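Here's the structure we're looking at; comments come further down.
The other protein chains are all here in position, but one chain of the complex has been omitted.
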Amino acid sequence: MTELYPICRSITGNGVRDSLKILQRYIPIKIHEVPTGTKAFDWTVPKEWNIKDGWIKDASGKKIIDFKSSNLHVLNYSAPIKNKIGLEELKEHIFTDLDHPDWIPYRTSYYQETWGFCMAHHQFIELSPGQYEVNIDTTLKNGHLTYGEYFIKGESDEEMIISCHICHPSLCNDNLSGITLATFLARQMRQRKLKKSFRFLFIPGTIGSIVWLSRNEHLFSNIKQGLVLANLGDNGPIVYKKSRIGNSELDKTVEFVLKNRQVDYSIRDFMPYGYDERQYCSPGINLPVGRITRTPHNEYPEYHTSADNLDFVDDSSLAVSLEILLEITELVDGNRKYMNLQPKCEPQLGRRGLYEALGGKSGDKINQLAMLWVLNYSDGEHSLLDISNRSNIEFKIISDTADLLRAHGLLEEVVYR
Amino acid sequence: MTELYPICRSITGNGVRDSLKILQRYIPIKIHEVPTGTKAFDWTVPKEWNIKDGWIKDASGKKIIDFKSSNLHVLNYSAPIKNKIGLEELKEHIFTDLDHPDWIPYRTSYYQETWGFCMAHHQFIELSPGQYEVNIDTTLKNGHLTYGEYFIKGESDEEMIISCHICHPSLCNDNLSGITLATFLARQMRQRKLKKSFRFLFIPGTIGSIVWLSRNEHLFSNIKQGLVLANLGDNGPIVYKKSRIGNSELDKTVEFVLKNRQVDYSIRDFMPYGYDERQYCSPGINLPVGRITRTPHNEYPEYHTSADNLDFVDDSSLAVSLEILLEITELVDGNRKYMNLQPKCEPQLGRRGLYEALGGKSGDKINQLAMLWVLNYSDGEHSLLDISNRSNIEFKIISDTADLLRAHGLLEEVVYR
Partner (left out) sequence: MTELYPICRSITGNGVRDSLKILQRYIPIKIHEVPTGTKAFDWTVPKEWNIKDGWIKDASGKKIIDFKSSNLHVLNYSAPIKNKIGLEELKEHIFTDLDHPDWIPYRTSYYQETWGFCMAHHQFIELSPGQYEVNIDTTLKNGHLTYGEYFIKGESDEEMIISCHICHPSLCNDNLSGITLATFLARQMRQRKLKKSFRFLFIPGTIGSIVWLSRNEHLFSNIKQGLVLANLGDNGPIVYKKSRIGNSELDKTVEFVLKNRQVDYSIRDFMPYGYDERQYCSPGINLPVGRITRTPHNEYPEYHTSADNLDFVDDSSLAVSLEILLEITELVDGNRKYMNLQPKCEPQLGRRGLYEALGGKSGDKINQLAMLWVLNYSDGEHSLLDISNRSNIEFKIISDTADLLRAHGLLEEVVYR
């Protein structure tokens, strides 16, 4: 995160490329380049934006703001400018945040060509009348939209997508937290022997997910779940936003993990405002994709300002977020359905050495109970997670029990396609 | 209501005709006459009943009760009588209300031919022994059952029925309140440009709705909602009784309106006792017809007595009831479903000038949010009312947003048939 922080990313350009190259040191991300002008549903890939420098000098020639000290100072996707103008004209191109006069706000102008600067409001109000020299050294040219994709193939084609937006410049919680956690999650998961496949997407917000979706419609039927990651580094409680479908397998899985941990959390219904779940959950796509954050966008003052910096996120919040993501993906991977192959009455467990031969003793034995639960509800309808939920027996025991029963020929897995 | 109050109505006869003629001064009601003996499902249109006079004179020749002072004094639908009889025989033909000895009760005898009088119990107990002259000048002859119907044609054949019973004599809350509110509601609605059609029924209770339903089975598939109006002039809270279907579009609409207003209200489940919703919601008809009242029948002491008079209802209760009815019908009319024509990901609103081009600023904009909600849930399943309910954005904004999006070619209305 420290290494990624200084880079000026946007929805296109070298900022994204450079960031993905850093991530490639951790996981073998494939970098895709999609040319300007490419159609993606109702959208078109815009020009590629790159920036070298940006500053304002006052009449005395002193740089009063400088891109090199904070890349938030230049309106993201700003058109180039080099001119001398008076204060009044300059003011029309400056954005500040009245509510937080010490912080530089983050502003963009992707789809309307204009130039601009962002600065702290307290500095803004002290600007004296006079001539200013403004310089924004950017290019807006035909080029590419860049995104990263890392696919871990499991036994099954059934897959989960993990998506984060990679278009924000020097902002940490939103969304270097999502980017780094996706990377470390992938790094740990590739060590595991996976039953299902997992696809990590590092994409520019909105246009990136739209481009990816438009190029990958053939995968939709494989995508059984998905998570959008953002704002996972602050110390607020976990907030899970359900998929549009609601009560999807994923929604149940995330709720199960959060309920069973010692963390504060809340679950929200889907709404069509937010991050890229907007696209994944648009009515014509409607994938079971939820979103996991700590404090959601717009709900903390530092959001989209220079105060969302390396100090704002903390190690332990990031670590717990990662643990939760690991647990969710482990559960997604481990969850499965079986058919009981001896469904008429209980099979004789004793004969198979599965049941304590000596009956009549008081006190339930958890493993015997787990066998009864798994056998009774392995009807092709209930997943192991459902069974764990109903029985209040932990998933690991249910899962191990299922393995044992399968080894004895009592269960058959219901396989995806 | 003042003009209608003195008229002696019954399920047939001139009382209904005269009342409908008064209403015709406000709205162009069509008066239907259905001959005695006409079959209507399990029923038959009864004889037409008319009354000229009715009184009891004591031994001294003094009128002790007189139809001309209150038409409740004569048992409604009473057979004629002219005779001199002793007190004991007379008592068998007199109805009083022990619980409210000052009030004249309202009683009927539609389907069993008999004669009778109603009087205050305190007067009844002071009758002295002796001869009494009784005179009820009524006729029960082949004639017609009369009802009124006013149909406002909207763009669509889809229709809502608004039904009130018109068979009660001098009783205000039950149901001059329903009759007058239906009339003023219709009067205001005919000024509007309506998308849907609205049919107002002014009918005698039970037999009137049965006759209407038996003659209009061809309309059932058009009737998407309906409301029975009664008891809307007292100052009790609004009580909405759901249709038998339950959770119908209408049930949702009424609940939405009541929830969003500053009124007390309650919602009750359907039960097969009450007003004409009994017929509309019989199992072989089962139309989505609810009932709206203030205090329901039987739940206020003045119900079906001379105390349900012009003093019992009040202007402001009637006015608020009318506002609620206007709001419900407006919402019924304005509610509709759309299909998003760009359902794969969000359409590019900015390109169409629909989205503030300058993004990244904190704070949701309600209109932008409304666009996202309408686009995401315009899947042919969710109505604008559903979207308003889910998003907590007011219906007007949702509706205007849908118009805007349709104008930009992004939505297509799901049209009824």
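Order of writing sets the chain letters: A and B. Residues in each chain are counted from 1.
Everything below uses one rule, namely that a residue touches a chain if its C-beta (ideal position, glycine included) is under 8 Å from a C-beta of that chain, and two chains touch if they have at least 3 such contacts.
Values in this document were obtained by computation on a predicted structure and should not be read as measured data.
Only one of B:T108, B:N135, B:Q188 or B:N367 touches the absent chain when the whole complex is considered: B:T108. Contact with the chain not shown here comes from a single listed residue; of B:P272, B:G380 or B:G409, that residue is B:P272. Touching the chain that is not shown, out of B:L213, B:L250, B:C345 or B:I393: B:L213 (per the contact rule at the top).
The set of subunit A residues touching the chain not shown comprises 340, 342-348, 350-351, 357-364, 369, 372-373, 375-379, 391.
Panel shows subunit B; residues 40-43, 76, 97, 105-112, 114, 206, 209-210, 213-214, 244, 271-273, 278-279, 281-285, 298, 303-304 of it touch the chain omitted from the view.
In this text, only the chains that are shown with their structure count from here on.
Averaging C-alpha coordinates per chain places the centre of subunit A 55 Å away from that of subunit B.
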